[in-house]
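The other protein chains are all here in position, but one chain of the complex has been omitted.
Chain naming follows the written order as A, B and C, and within any one chain the residues start at number 1.
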């Protein structure tokens, strides 16, 4: 165990810092460009230097470097410190691209990967449906092969950014007679196609961070399928795995916890800062036990991955740990904000010292629920831990239905 | 709503107090008797006066009074206040007698009820087996009819007081080819029969409050069966219901809670009484919310019963509520006793102001687990609430296995 | 010894339930909620018709002369329906005059409050959790009030506002009086909209008896009752959902994990019914237990309601998190019940002190 980085990595970090100092924010003529243009120019430099799109082959626009989780972490840390635009965010780069690299046809990689990792092509994901939340196998959206085109009819929900996306990667039922997972295919659909209707899906917070997407005879070319017909389930599995890791981030737990401590320091309770209340101190220290566990478990997984191994069952626990922590943090926060709990996530409490911060906690209180639900509910997570992690047998009902 | 007793009941209470003042403790010659003899004499008076064995017909030695839950409560309160011996305690009077009254043959009632309600015949219960805890349907102890006798072989566990009992009421498998609940009969067995071996079963507390009972070719007469052959499951169901009510008592939760408050008042924490610690105050008041809920829910069930009705699902929740409360109380108690948590339930902590009390809490900490397990685990309780109370469908696995 | 409801009380609840089922089913509730309308005046008129407006006003003044328990039973049913209504503020304003008014004040206001000609509300907290009468700052100079009140329910439709003053007295202010200013708050619970009230040298009438703590206690009991009714409804909705929603080839209510969560939700709320019953009964009959009982009932039931609301959202999965789901309406009602008149920890601390701990 050694929590310092070795000399090799410290040298790498120094080199990266020099690169960032030289290139971000842009100087000279570059400083005159719009942020979007600045980001595009910088990102290309960063790809050329091997700091971005490291896992993508050069022929598809990446920098094709050997996987190194420690370097990845250093890059993340230093880019964040410099506030420099790193990997393109969003579901296209994080979920579709790895899937295409692994399972896509050559032309698909050539056409879709380069613009996606440059941020020029934006994606949305069409998995969830009103009747099938955690149970993807029961999805109903149909795609029928008519001549050289798939004709798609159905309804997807919980589609983040569908209103801004260029393309969707989508699971559709293509073999209606096949059972369960068998008849599903993984299709790519141009969001400008006729017959697509996108409606915002408003959450309890009042904002609409998701969409519903309706398909009426929407057409996409026959070759816009990833993997074989009926194998979409398998194609999608690796992608879902990535999503789970993304959500389970220990760093966001730590960040939220630090904000909670600040809240307790800035809130009054019975005429004294709330942080001086022994009950609050106990609860904070108790939560910190879980937060630190989560963070160190992340270090351990990182170390295991850097040695080419795995931390075993620990990586299956991230999501549940994260949502458990989110629940506890938000509960204490709601207690601390007091009257602000009467106001909507956008409303300012009367006479509050720190109104924005407090209504932000109301939002967080509601979102802590959304996070517990997203990417599979807690019950699904527990099933995964018990069956895949602990080796317990599947329930009879589940065995029969598959 | 009126939390006072009506005049009729206050008159009944006054009459009862006069009876108790006159009869307990015994005066004159009666005062010379042993406690056991005193209790027997007094109890017969109390039966004659209609205060004890009220639900038992006169022909079987009872006082045969109309059911009246308020009177029953007044009797319980006043007997407790006078420390007078009321109903005979134990599983014979509380579980076997109601079962016999409902399902027993005439000769069985005549022979077994009177000595049991007088405390002269002591019973133990043979339900649980090592292989079947919550799942009575899977029990293995066999009883084979050979001539005019049942010949019993098998092994029972968790039998309270088997070492002091005269008789056992016992579930045995009599029709080996019948499935599940079908082949079980309810037999009465003399504990002095050859072939019975009773061994104490020691709990984690170090004491042995239960026994194991082994049967090797134990014989009991053919007519010592309650109900028909193969119907023992049905016969036993009403008895189990009584047990669940007994365990779920709100009054013992209240009593334990009051002791917890006293513990917090008498324990020091950081140089001050623990009860002055805001974290302890919060936790106590939170627990009190549950305790009061439980107590008032009991009042409500009592009132409903006194009007000949039922409080619906509320009565299914007693057991789980009680063990949830027990868990929370014992957790806080363990925190309060501090060093006493290093000592066995029988051991005194060093330098403790109130040593007996503290090791008592260690016992309570362990027993709070025992209570959660006894009479069906929490999971079984949740199943009952969900299926019988909320009307949710049974699991497929459970459906198939029955 | 009777810890149960009378036939009249059960009838009152059933009448209200039928009325809400008919006149304010979820579709209508939805419309009011989405339009941020606060309530439907026709609904309030119907409650007035039923006698709800004057339930605890003595018969001598045109009311029904009933007790806090009856009012709490109404609150329970309104909670079940997440019914948008000025009931809460009106009831407390009426109680304030019943408990604290001089004969003349009663004469002047109670008949009109009972008949619904005047709608009342209360203005207690001034922000920063200043719900306790001892924390109020509202000043009175020459019979005129100047100051600010933070969260006044349904103030926009109220004619009469009972305002808490520094020192714990209560005063009556007419909304139409000069110097009264209202400002809508972006409140989370749209079934009980809140307003900021500013008074600038407003003429006011001080109530004869300082009954602020008693009115606060009654408010705590009503919130506890609302929480019980609401949480019970959420459990019912979750159970219904579990009986119909299919996943993995069966209704989700057949999964043991879902069953047990629903059983735990039931176990959390159902036994707590007696907590608000007892607190309401104590308010009128057991003076030594009234204040503490109200504090514990509010703390316990609004905490349980909030947790039940979280559990109900989870039981509904993704849909429960949407604006379109009815569950969120109760979720926000839980936020109101929990924070209004002060969050649970403060009441628990007060209960500890009242017990002599």
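We take it that a contact is a pair of C-beta atoms (placed from the backbone, for glycine too) under 8 Å apart; a residue touches a chain by one contact, two chains touch by 3 or more.
Since this is a predicted model, take the numbers as computed values, not measurements.
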Going by the whole complex, the chain not shown touches A, B, C
Which residue, B:25, B:57 or B:131, contacts the hidden chain when the whole complex is considered?
B:131
Could you list which residues of subunit B touch the chain missing from the display?
128, 130-135, 137-138, 157-158, 201-204, 206, 268, 270, 279, 327, 334-335, 338-352, 362, 366, 369-370, 372-374, 377-379, 382, 395, 397-398, 400-401
Missing-chain contacts on subunit C, rising order, are 255-257, 259-260
Take the complete complex as the reference. Which residues in subunit A touch the chain that isn't displayed?
1-6, 9, 70, 73, 261, 264-265, 275, 278, 281-282, 284-286, 288-290, 292-297, 299-300, 302-304, 306-307, 313-314, 317, 320-321, 324, 379, 381-383, 385-387, 389-396
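In this section, only the chains that are shown with their structure count from here on.
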With chain centres taken as the means of their Cα atoms, state the distance from subunit A to subunit C in Å.
40
How many angstrom between the C-alpha centroids of subunit B and subunit A?
54
Using the touch rule from the top of the page, what residues of subunit C touch 2 or more other chains?
250, 254-256, 258, 345
Got the subunit B residues that touch at least 2 other chains?
278, 282, 395-396
